[in-house]
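Written below as structure tokens is the structure these notes are about.
The other protein chains are all here in position, but one chain of the complex has been omitted.
Take a look at subunit A:
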Amino acid sequence: MTNQPLSSSNPRVDLEYRRKKNVEEMRHQVISFTLMIFLTFIAFAVVALKGFTASFIVPFILLLAAVQVVFQLFYFMHMSHKGHEAPSMFLFTGLFLGLVIVLAFMTIIWW
């Protein structure tokens, strides 16, 4: 429903509902955008401030990056919408399997 254009010629479309949905979605986008800016700011701050070791900074920034990717996927690339269950399942399965393989390669391959 929410994916249909507003100018649809379908007379049974509930415009009120649609507008409400759009407002809600816009709010989510703005909130997540603000959060992403904030996360980016933190990432810069961690590097700029003295006192943090590299072994803390690198995993911390990677964690922030992962959170941003999730925001990006769900609120800007519409994965939060209905009908995206199969793609997201495949995406996360592939990601998991890929990471397991990378982890294995980093730990058990000897040179």
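The working rule: a residue touches a chain if its C-beta (ideal position, glycine included) is under 8 Å from a C-beta of that chain, and two chains touch if they have at least 3 such contacts; residues count from 1.
The working rule: contacts and distances are computed from a predicted model.
As stated in its UniProt record, the chain not included in the shown complex is "Cytochrome c oxidase subunit 1", which appears among "Lipopolysaccharide export system ATP-binding protein LptB", "histidine kinase", "Cytochrome c oxidase subunit 1" or "Carboxyltransferase domain-containing protein". Of the candidate positions A:23, A:62 or A:104, contact with the unshown chain belongs to A:104.
Residues touching the missing chain, restricted to subunit A, are 86, 90, 93-94, 97, 100-101, 104-105, 107-111 (touch as defined at the top).
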